[in-house]
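Below are the structure tokens for one structure; questions will follow.
Omission of a single protein chain aside, the complex is shown with its protein chains in their original locations.
Order of writing sets the chain letters: A, B and C. Residues in each chain are counted from 1.
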Amino acid sequence: MKEASPAKAYALHLGVIALLFALSFVLPEYHHGLLARIMVLAVFAMGYNMLFGYVGLLSLGHAMFFSAGLYGAGLAVIHLGWSVPAAFAAGLACGALLALVIGVLALRTSGVAFMIVTMMFAQVFYLIILYFAAWTGGDQGLVVPQSARVLVLGDTSLGLTNPTVRYMSALVLFSIVLLVALVIVRSRYGRVLVAIRENEERTKMLGYDTFSNKLAAVVVSGTICAASGAAYALLFGYVGSTFASVQYSILPLLWVLLGGAATTLGPLIGTLFMYYVVDITSGYTSAYLLIVGIALILLVLFFPRGILGTIRQRWLGWLP
Amino acid sequence: MMPLLTTKGLSRNFGGLRAVDGVDFALMPGEIRAVIGPNGAGKTTFVSLVSGRIQPSSGMIVFDGGDITNLPAYARVRLGIAYTFQITSVFANLTAYDNVALPVQRTLTDGRSKGAVYAGAMAALERTGLADRAHMPAGQLSYGHQRLLEVAMGLALKPRLLILDEPTQGLADSEIDNFIGLVREIAKGATVLLIEHNMPVVMQLADRITVFNAGRILAEGTPEHIRANAEVQDAYLGTTP
Amino acid sequence: MTDKNGFFDLSKTGLTRRTALKGLAAGAGLAVAPGFVRYSQAQSSAPIKIGFQSHRTGIGAAYGRWYERTTAAAVKAINEAGGINGRPVEVIIEDDGTDPGRGAEVVGKFATQHKTDIVYGTLFSHVVIGSAPAAGEAKMPYFVVSEGHHVASTKLNRYVFQPGITDVKSQIQAMAPWIAANAGKKVTQIFPDFAFGYDHRDYLPPALKAQGAEVIAQIAIPPTESSFTKYFPQIPAETEVIYHVMVGPAVLTFVKELGEFYGSNRPQLFGFIDSLEATDINSPGLEFLDGSHFWEGSPRYAQPDDSAAQKAYRAAVGIDDNGAAVGDPKDVSTAAHMFGCWETLYVVKKAMEDAGYKGPEDRAKLVEATEALTEFAEGPEHPQGPKTFNGKIHQCFGIQNISKVEGGRLNVVHKTKIEDGLYEPEGDYTTQPL
Partner (left out) sequence: MHFGPHLLLAALEGLVTSAVLALTALGLSLVFGVMRVVNVAHGEFFMLGAVLAWAISTAISGHPALSFLAALVLAPLIVGLIALVSERLVLRRLNYNPEATIVATIGMLYIIQQLALTFYGPEARPVEPPFSYRILLPWFGYSGYKLSIIAASALLLVATWFVLTRTKIGLVMRATQYDSETAQAFGIPVDRVYAGVFALGAMLAAVAAVLIVPISQAHYLMGQDPLLLSFIVVIIGGLGSLRGTVVAAVLIGLSDGIISVFFSPTLAKIIATLLVAMVLVFRPQGLFGTASR
């Protein structure tokens, strides 16, 4: 599983990145913009997958990590006037720190209790955003000023509101996270995570401090989600409490399950699929939620391992 | 010579039941020690206490001169106490290779061995005769091979003390013979603590035997000594053909 | 309708999505393929396309429906009178799920796929604020009908306008003189613990103070709350007026529980009708409101002194004298707000005609033409009443109504003056680059 065909796996991932790069030049404007957004949110899904897919920890509170990045970056720009890279780093730091604290507490539980505890912490986080409305804008949220969303690289300054710059920024973030994820899951550490998912007790008896490993996974996962949130704030210019609501905790779960849990490309596929189902069906009918619901049930009935998971199971066993 | 492992007054209660009751036990380095006793005598509880899977109600455990009573299980593994499960619990969805790579990379991280994960894992698989099945998911191996894999994982941990909990259970006679060879091989580099019901295996392998009954040590000695012990006959051997 | 690129084959969805509200020149000029084919505005017969960002699902759905009906009526009227610059108006509706994230996507979709001329129609503040950056980046004029203070606060951007409905800060300020003079001097405020409530929390006390009255308690209620009785003990006993602005599906509960708590022995009540938009004032449990007063943007019930324009507007939208859908008395309208849709569309028409608007390339001109507007006279285009427009803060200011609940109807007892609601501008959008 791990030693087999590393070249194939890397080639596939680089191919996907190259494809996304090429698409930037041929996609119609609308799909170009949509794909940029999907890539950013796919990073959110990848972060979620890190914990859910590989460690088997089902969190219902990942919206808090996303919004930690969102607010960390957004508020740093709005209130402190930080530059884009500094704000992005602030978002990451907020996510990592929050993940560390939440991890230490929530990992005392497992299974359903873990789901509920993470959901409740996320709810607390959401309410805190509402409570400090004077700084966060509460439920209305805040606009990150367009003038501040400029990335200065040496002598050139790139406006993140430019569609191409935005697409490429999203692609860079997506590619880095995708490759990091690939490296992690193929690493010794990734093997330990999967072992914990499969049988935590046994893993302990092989000399692994499973708590620390899980905690590290929560932090990695939270940081990746925060990266997505920070990028969202800086690229799309809005921070709002909706992104901290329980709905945004369920979305990455859906994306990952659809694409295939514990597959590196599944989160992208799932996000892409879900976005286009909503986008297309919302054109046919205002009752598109109905179609989304039916699609979900059909998928889970006939592709229970998600799209890539099913493909891996039936045809391409080497998929990471 | 100093014992590798000693326990003093080791006890564990489950509700009102004293599963292990004030056990004083010592194990010398290089020994193959068998623990026998009727079902429910507290054997598995005892080794679980030693490996750290459960916490004692009272008493203490000393390994290699250090008090390990309060160490978590994973830390004991890193000190060199390896435990193989009575019920096979290999990682069914992982390949045999990955199953063994996990303990190998652990010892590499701890600095207890050198080299690459691949070489180490393959060596452990070679030793147990599973090398040609390295890339099969462990769950698809035959039962006997899964038991061997379990041992391979224990071996790959480079243990100083290897605890085998009923390793021959469910194995065919031919497999058992191989197995006895394997344990002797292991014992050249490690101390072995073996829980076993199969008396011929015990008699062939063990340097000394400890007999448990009702959570206490009933008797201890060489195989001959135990065979001759009337109390043991009564409590245990007499009931088995 | 042809699909020229066939890439994602989404043009079919475009067809069903396009709600051509007026039988308009069909034919080749209409075919708009998203994608590779650059859309060039065909000649003068091509429709003006208005992207309507509607709350069809989510918490705003009750409003979205009436916003759509009013919009349909206004577009029908505009088209029957010859359209805008002689071109028919076509409305394309996208649901935003009352979600700011989706809202921004929808604005992007209008800008890049539907290639609409403007985007219009948003109500909920968080969707407006979430969508505004996308509109600004796409340089897409974005006309909202939200009544939030966000536009006038000048925290958004130069492309966002609110020319059809007075913002809440102005509304609140305009209420203060009447409350102090007629209802009482000691006021307790009950408001939802989120942005909509904060406008009331922040702007009412100074406005009342200027009138010699005071706010003696402010009770914020979390938006997730579905039961309110436990908050009522916080209302001080000496309260003369309870000023309430609850919104959302739980407001009926709020009023009923207030009734159970006080019985007939209650302080004066003054509320914003936002609480009871789309809700029959004669619903069981609301008897308690009899004799209380409400702010209304535009009156729900037909009034004896209604202008001809108001009557024509009501007929066009299809609401009866009780403010419910003609033929379905249970289907109560959001009359106090939805007039803003009608008026906004006429402002768009005026601005487009002033700008000589031809197509998306003239959007900057449209922005400037809108900013140049100053006054809207009462009439068929502005049936709610006269308004002034401040081009620097992109906000209009109109008269407000105060209505009393009497015999199961809302009767207007006071109309404010426009000056009552004017305040110092907080900034100037026109200094921003286009």
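The rule is simple: a residue touches a chain if its C-beta (ideal position, glycine included) is under 8 Å from a C-beta of that chain, and two chains touch if they have at least 3 such contacts.
Predicted model only: the values in this text are computed from it and were never measured.
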{"item": "Touch partners, limited to displayed chains, of the chain removed from view", "value": "A, C"}
{"item": "Full-complex contact with the absent chain, from C:61, C:216 or C:364", "value": "C:61"}
{"item": "Chain not shown, touching residues in chain A", "value": "58, 105-106, 108-113, 115-117, 119-121, 123-124, 127-128, 130-131, 246, 250, 253-254, 257, 261, 287-290, 292-297, 299-301, 304"}
{"item": "Where the missing chain touches chain C, by residue", "value": "57-59, 61-62, 64-65, 193, 220-222, 224-227, 229-234, 237, 249-253, 256-257, 260-263, 278-279, 283-285"}
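The working rule: only the chains that are shown with their structure count from here on.
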{"item": "Chain contact graph, described as a line, ring, star, complete graph or other shape", "value": "line"}
{"item": "Between chain A and chain B, centroid-to-centroid distance (C-alpha), Å", "value": "43"}
{"item": "Rounded Å distance between chain B and chain C, as computed from the means of their C-alpha atoms", "value": "75"}
{"item": "For chain A paired with chain C, centre-to-centre distance based on mean C-alpha positions, whole Å", "value": "35"}
{"item": "Residue list for chain B, restricted to those that touch at least two other chains", "value": "none"}
{"item": "Residues of chain A defined as touching chain C within the complex", "value": "28-34, 37, 127, 130, 133, 137-144, 146, 161, 236-238, 240-243, 279-280, 282-284, 286, 288-289"}
{"item": "Chain B-facing residues of chain A, complex", "value": "1-4, 188, 191-192, 194-195, 198-199, 201-210"}
{"item": "Touching residues on chain B, where the partner in the complex is chain A", "value": "51, 53, 72-75, 77-78, 82-83, 85, 89-95, 97-98, 101-103, 105-107, 109-110, 117-118, 135, 153, 157"}
